[in-house]
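One chain of protein is taken out of this complex; the other chains stay put.
And now, chain A:
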Amino acid sequence: MNGMNYFPNYYSIEDIFVTQEKVECRVNTKLQRMGFLDSGAESDDLEPGRTVNLPLWYIKELKVNNAYFTVAVPDIYRNVHKAVCEAETTHIELGRLHPYFYEFGRYLTPYDRNHVIGRIIFETLRQRVRHLLDISKSDGQAAKAEHRLDNIEAKLHEAGVRTNCQYIEWLQMTGNKIRTSELVEEHQKKRRRADRSDDEGDALPSSKRATL
């Protein structure tokens, strides 16, 4: 239940996944002895002008206008995909573009000079929420893979489907059956096993009576 009311904290697994994504950065100044960051580097130092792929958690701690790296905005938030997002908001398969489309965009927003990303994710989510409300009216068994939703949308969808199932169960009054608890079932199985081996075995009856 916590997944949907999503405010990323240090331990949140989705947040860890999102910040693990690699972003491409161009090095601006010469960084001494940081050559290990770039796997193809010849020297110990990072030369300006090279591009390295760094994880997001590394970059986000630096200031936006820092002198060392320039973050290149990934293609999924740029021209072609941006146009597709705006044209076909509900049919676009965000899950295929990037499983954490919204969160990744949120982290990248400060680095984007043209202010494109923030607006795209905001508008896309707004349009898609209406579509999401509609499709969560289904049972949940049919065709979930078709929709290819982003992680956040998938959680919202799951919540909607669960609500709907509860409502239908209530209407048909099938929901509230009292079930035997697991402990009781296990205990009954053990007793049945003990009784069976009692009948066929030569075991001393006293040893079987240890628990009752």
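The working rule: a residue touches a chain if its C-beta (ideal position, glycine included) is under 8 Å from a C-beta of that chain, and two chains touch if they have at least 3 such contacts; residues count from 1.
Everything that follows uses one rule, which is that contacts and distances are computed from a predicted model.
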| item | value |
| --- | --- |
| Omitted chain, identified by the protein name its UniProt record gives, among "DNA replication complex GINS protein PSF2", "Cytochrome c oxidase subunit 2", "Small ribosomal subunit protein uS10 domain-containing protein" or "3-methyl-2-oxobutanoate dehydrogenase (2-methylpropanoyl-transferring)" | "DNA replication complex GINS protein PSF2" |
| Contacting the left-out chain in the complete assembly, out of A:T29, A:S43, A:N66 or A:Q166 | A:Q166 |
| Contact partner of the left-out chain, one of A:L46, A:L132 or A:A154 | A:L132 |
| Footprint left on chain A by the chain that the document does not show | 4-6, 64, 102, 105-106, 109-110, 112-113, 115, 118-119, 121-122, 125-126, 129-130, 132-134, 136, 152, 156, 159-160, 163-164, 166-167, 169-171, 173, 175-176 |
